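With one protein chain removed, the remaining protein chains of the complex are shown where they sit.
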């Protein structure tokens, strides 16, 4: 299940979605990425998430299929928020259920690593003094994604 | 935060606990282990979790400290249920928040791998025909735990 | 005709979010060169190494050819998640 939305999401609902239609998955992993107060040395007041709508859905669906080809997964959820976000807001959820916890953990990491370097989202921060600043891509993320190639 | 309890737990509440007192952790990982319908070739009707109360709390607290020595973590939650459990019930939660997603993922896996082989819990299954069967320890779990040594 | 889209910093720096041009037959690298001739600012930002290009919503390399009707998008390295 892929969703790109402005609204927040609820952890109970998303947990239920991950275990629906399925009694056999013993392991559920949920990852949440949040708006941090300090990023790349700047104090953050607010965040704006821009994206390329036609491509985000297409890419994230492909990514889910890639993960399913690598691990035995039951349900997969990827939710990414867009638009204005406040400090401590959730930005992204990656959730995976599987019979095996190793598969659930690895697939969730894989999905996050690839999403970070390939999904067309861009963060713009409002920092001290009301200035805007586009977040710079993180070299560490490129390395994390490359390990799966 | 370590809890051993018979009651279920709520994913929203546990998510909030993981991000409390802290604006700086951008990454939250939650793992849930559940009662599966089939285990080691047997159809499960019910599960009973026995434990050694004085040791579970002591061991899980030590385990949290070990994880904190290995990764920069903000909040750590380990909740393990005991007593009678039904099909699809949650059994265990391991939750970790950190500034870095790599640390959060790795620490959650570490906590689960060590809990599986060292925390004094035992599962007894009620299987087809109302028979009781103690779950056998899984060699795969021993290997998973050994990788951290 | 092709739709050419720009996102994020690149959109702001070029002061342009969308162009309609017929660029079928060009490679992605050739398209960047052609667009860069518009003015000094376009040259500066379009020829930098930090420009990713997607054709029909899929990331492609510089030698990839653009077909009739393809949607082309140019943007900086992504920072979601």
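For reference, chains read A, B and C in written order, and residue numbers begin at 1 within each chain.
The working rule: a residue touches a chain if its C-beta (ideal position, glycine included) is under 8 Å from a C-beta of that chain, and two chains touch if they have at least 3 such contacts.
Computed from a predicted model, the values in this text were never measured in an experiment.
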Practice task
For the chain that is not shown, enumerate the shown chains it touches in the whole assembly.
Solution key: B
Practice task
Could you tell which one of B:42, B:58 or B:100 touches the chain left off the display?
Solution key: B:58
Handout entry: Residue, one of B:11, B:91 or B:107, that touches the chain absent here
Key = B:91
Completion exercise
It is residues of subunit B that touch the chain not shown, namely 33, 49-52, 54-55, 58-59, 80, 91-92, 112, 115-124, 134-138, 141
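In this text, only the chains that are shown with their structure count from here on.
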Problem - Distance from the mean Cα position of subunit C to that of subunit B, given in whole angstrom - result: 48
Handout entry: Inter-centroid spacing, subunit C versus subunit A (mean Cα positions, whole Å)
Key = 26
Handout entry: Shared-contact residues (touching 2 or more other chains) in subunit A
Key = 33, 112
Problem - Residue list for subunit C, restricted to those that touch at least two other chains - result: none
